[in-house]
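Omission of a single protein chain aside, the complex is shown with its protein chains in their original locations.
Moving on, here comes subunit A:
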Amino acid sequence: MPLLEVRNLTVTFDTASGPFKAVSGVDLSIEPNEIMAIVGESGSGKSVGMLAVMGLLPKSATVTADRLAFEGQDMLTMSSRARRRIIGREIAMIFQEPIASLNPCFTVGFQIGEMLKTHTSLSRGERHRRSVELLELVGMPEPERRLSAFPHQLSGGMSQRVMIAMAISCNPKLLIADEPTTALDVTIQAQILDLLVALKNETGMALALITHDMGVVAETADRVIVQYAGEQVERQQVAGLFSAPHHPYTEALLRALPERAIGNRLPAIPGVVPGQGDRPTGCVFNPRCPYSTEMCREVVPPHQPIELGRALCHYPRNTEKAAA
């Protein structure tokens, strides 16, 4: 049984200029102890999709899905109280802006301890010991002293370590990391990623890693989901994705990758992700796609079979190298 199972997830925002579909028809399943990468340019709905799973979207969002289940329990129909026993304890999440994600008014010790207090029956002393242990685990120097530090006294990298310590404090089965390194210095980025992979191996949790960076995907992920303008355009094992991308968008991401990549950012593909109001008819990628035809501009493409990465395209690429 997959840890997390999502079928046909759609998120619609109620905005001043009408409804806006930020995520449409996303399917995914995450198995225990695997790393699932979710890639795509800015605005492709990666964060919104995962926030929907966590139930963290604002009231202006309408979330629908055919199935949204954690370890077989249906999260769509359960009470919010039951949901809160999963959120935080079984599924934890860390965010892109670590400094802003910690509450400036409370100490590190309070914020970690609160998590333990909510989800475990540890005593005060045990919570303290566990907090020190967690900070050690995430490689925080002087863990005992850091417990009484306030967030503004920490650097970005240290804040992210605290966020990670807090997230893994109750041994979650799944950790969702939303671009955990984007806001950090390049040298710190690698350290944090290594830490996440090491923790995943040690604790046996699964990792859903949202990223811009195809290099990170190649190094860490087991499977990859490629999202574009709210649609899931391809889903593959990492090896297959790099050797035989089936969707033209994936192909474009990879083609621009190795030598020509600028910094750690996604390479530039001409054009931008369409936002609210300028979604094209037919295939959402057609204005930027080199293979686009009349058909692409008029007819919404179907999902190709699983052997072709369920590519959302009329003319999938590398069909001769379809996965077995």
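In this text, a residue touches a chain if its C-beta (ideal position, glycine included) is under 8 Å from a C-beta of that chain, and two chains touch if they have at least 3 such contacts; residues count from 1.
Just so we're on the same page, contacts and distances are computed from a predicted model.
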{"item": "From \"Succinate dehydrogenase/fumarate reductase iron-sulfur subunit\", \"ATP-dependent DNA helicase\", \"Copper chaperone PCu(A)C\" or \"Dipeptide transport system permease protein\", the hidden chain's UniProt protein name", "value": "\"Dipeptide transport system permease protein\""}
{"item": "Given A:T15, A:T118, A:T281 or A:T319, the one touching the chain that is not displayed", "value": "A:T118"}
{"item": "Residue, one of A:A52, A:L102, A:I192 or A:C296, that touches the chain absent here", "value": "A:L102"}
{"item": "Touch criterion as defined above, residue of A:K21, A:R84, A:R279 or A:R297 at the omitted chain", "value": "A:R84"}
{"item": "For subunit A, the residues touching the chain missing from this view", "value": "54-56, 84-89, 92-93, 95, 97, 100-106, 114-115, 118-119, 150, 152-153, 163, 166"}
